[in-house]
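Heads up, one of the protein chains got dropped from this complex, but the rest are sitting where they should.
Up next is chain A:
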Amino acid sequence: MRLRLTGGRVLDPANGENGVATGSVRDIEIEDGRIVAPTDQRADAEYDLGGDVVLAGGIDLHSHIAGGKMNLARLLMQEDRRAFPEMPGNFCGCGGGRAVPTAHATGCRYAELGYTTVFEPAMVGANARGAHLEMADIPNLDTGAYLVLGNDDFFQRLLAAGAHQETINAYVGWMIEATQAFAIKIVNPGGINAFKFNARKLDLDEANPHYGVSPRRVLTTLIRAVTELGLPHPIHLHGCNLGVPGNDETTLATIAAAEGRRLHLTHLQFHSYGTEGDKRFSSSAARIAEMVNGNPNISVDVGQVMFGQTVTASADYMSQYRNRAIASPNKSIGMDIELDAACGVVPFEYKDKSFVNALQWAIGLELFLLVEDPWRIFLTTDHPNGGPFTTYPHLIRLLMDRDFRNAQLATLNKAAQAHTLLSQITREYSLEEIAILTRAAPARILGLTDKGHLGVGAVADIAVHTEDSDREAMFSTTRFVFKNGRLIVKDGLVVELAQGTTHVARPEFDRAIDKDMQRWFDESVGLKSKHFRVADGELRGGAGPTILKCEGVAS
């Protein structure tokens, strides 16, 4: 199967190509799902792009799209499902919802925005099999999942017992393989575990009440483990004290704790709060952005807050238990899970007239605009925690259009306006920078060498947008989207459902750990380790995963 896309302005920052700036157009040729060098062979189909902007398919490296907590959110927030029924003309008829869309709606809405790969950032090991079953039912997207680690009692016990790093590495490798994960996520390092022992907060250097292990040790040990195992993505960290005013100090200390090693700080907006002002809540975005700018080992995604009703779902039960007091509507679910992790689901409505919510909005934008290197910052709302991913086009316009941004700011809570320097920031993102944030940079930090660009050999995941000076309008729809070289979206509507793949990482590790895992599962978890393990054939309806082999130093 050979396709030819003709006359597009190719915007491909990974390969240094910017057809939007130069005005030059060219053809892209696809053979059997991959981009190939142009030939003069007859194509099975040709698409005349007429100067439209051609991008690699979007990659979202942090969006909660699958797993038990999303189903708890669906169960709790049936009103979200009822308010957003099946889209008209939706040919398969399954699904709706906005804050917690169904698997089908997730795949279709993302595809319509030009996204083709999305990573679930908080898969709990105990729930891995279910999360993979759910991901297999998401059409049009390739997926992958980060395994939540660091709060599990097996790991905490290893640290408390002073285990060698080699043993830790073997354990991490075993867990990644067993759960078919792509990367390691740490959520509130050790805090979720400490909450099970009735601690209500845990600072970076505070000891776990049972194990005596500090979050700093959890973090530095796991940073070393993923480095030595050769995992492509660095530790994906949801830090301590999420949402707590004054957590800016924790965040700065956390960056310092990395000591120059690679670390990804996720939904940084929720971790950039100071305590200045009469409301004891202020923006520390400038301080934190400055430190991010000065530490090239650090990458971040923002977790931008977007106004409206959503539902927050996190493994951070310690923080979510605190937040349940401000649930809107007033109901919430929490769960301790399997000596492994936990979850907390809290509905929330971000209000533009609320001082705190308006300032959260501004803090997120300040971070976007003050972090200088577009290769180290990623466009996220921490879907659905800061807002649904369907708000991305609006967010892109906020970043690209200063007048629009300031006009929005002027409508918000007055006190919040006085507490942000947003109106003084003149930066506007370019289209090229947006392409970096949403394609090229996530592919690079995930180690996906055949994605996020349009060079020869790349997977033919391609989004075509018609340029519009209203960037929200431009990114709200796509003229064409191709998944693996198949047309799945035409003129903004899904025309075909493609089956994606699931990316997993496969590090090498010392398999002697297996007998320890067997004993742990038998004696403590009450489940056989072999039944905890998810087999390749359980992924994607038997198709199995797409495996990224890791070249680590710890074999």
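Annotations for the structure displayed:
The rule is short, and it goes like this: a residue touches a chain if its C-beta (ideal position, glycine included) is under 8 Å from a C-beta of that chain, and two chains touch if they have at least 3 such contacts; residues count from 1.
The rule is simple: contacts and distances are computed from a predicted model.
Missing chain, UniProt name from the options "Formyltransferase", "Formylmethanofuran dehydrogenase subunit B", "Aspartyl/glutamyl-tRNA(Asn/Gln) amidotransferase subunit B" or "ABC transporter substrate-binding protein": "Formylmethanofuran dehydrogenase subunit B".
Checked against the full complex, the candidates A:181, A:313, A:345 or A:409 give a single residue touching the omitted chain, namely A:345.
If you put the hidden chain back, the residue from A:253, A:335 or A:493 that touches it is A:335. Here one chain is not drawn; of A:13, A:68 or A:190, the residue touching it is A:68.
The chain not shown here is touched by just one of A:20, A:76 or A:395, and that residue is A:76.
Although one chain is not displayed, chain A still touches it through residues 66, 68, 70-72, 74-76, 78, 81, 85-86, 90-97, 100-105, 124, 126-127, 129-130, 133-134, 137, 153, 195-198, 210, 321, 324, 327, 330-340, 345, 523-528, 530-531, 535, 538.
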